[in-house]
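Take a look at chain A:
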Amino acid sequence: MNEGEDIIICRCEEVSRNTIEDAIEQGCDTLDSIKRRTRAGMGLCQGRTCQRLIAGLLRNKTGKPLEELKPPNFRPPFRPISLGLLAQEGYRLRREDELRDGGK
Partner candidate 1 sequence: METELAVIGSGPGGLSAAIEAAKFGVKVAVVDENPKPGGQLFKQIHKFFGSEKHKAGVRGIDIGNQLLQQCQDFNVDLFLNTEAWAIFDNGKALGLKRGTDKIEKLSTKKLVLATGAMENSLAFPGWTLPGVLGAGGIQTLMNLHRVLPGQRVLIVGTGNVGLIVSYQLIQAGAEVVAVIDILPKIGGWGVHASKIRRLGTPILTFHTVKEATGNGEVKGAVIAKVGPGYKIIQGTERELKVDTIGIAVGLTPMAELAWSAGCQLAHVPELGGWVPVHNERMETTLKDIYVVGDVCGIGEASTAMEEGQISGIAAAESLGYLKRGKAEELLEERRKGLDTLRGGPFATHTKAGKGKLMKRYYKS
Partner candidate 2 sequence: MRTLRFNVLSEEELMELPGFPSLDVIEKGKPVAVIECAEKIPCNPCEACCPQGAITVGEDINNLPSLDPYKCTGCGLCIAACPGLAIFVVRKAYNESDALISIPYEFLPLPEVGEQVEALDREGKKTCLAKVAKVRNSKKYDRTPVVSFTVPKEKCMEVRHIRLL
């Protein structure tokens, strides 16, 4: 890899190595803070593709072993799902639960 040549690290959000390294220099020392600062790992794939690359950059820049890092927070929904569907179907499921529990 050419020194200095910038490349995309997070494919979904198109965040480059320089952007991530800048964030680390400015004090982001966890995967979560890098994510919040740069959006790297926040895209459709939820960081599955770039997380390891970012962890590597973090280790190289800070010298902190990966063992000391925490994986980034990960919350449902784990897969793309539209909020409309979630709201509509969630309501249906809750009604079904209520009916089963005695129609309260």
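Inclusion criterion for the candidates: all candidates are chains of the complex that A comes from, given by their letters.
Following the convention adopted for this analysis, a residue touches a chain if its C-beta (ideal position, glycine included) is under 8 Å from a C-beta of that chain, and two chains touch if they have at least 3 such contacts; residues count from 1.
For clarity, every value in this text was computed on a predicted model and none was experimentally measured.
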Out of the listed chains 1 or 2, which is the one touching chain A within the complex? 1
Give every residue of chain A touching candidate 1 within the complex, in rising order. 1-2, 5, 7-9, 11, 17, 46, 48-53, 66-67, 69, 71, 74-79, 81, 85-86, 89-90, 92-93, 97
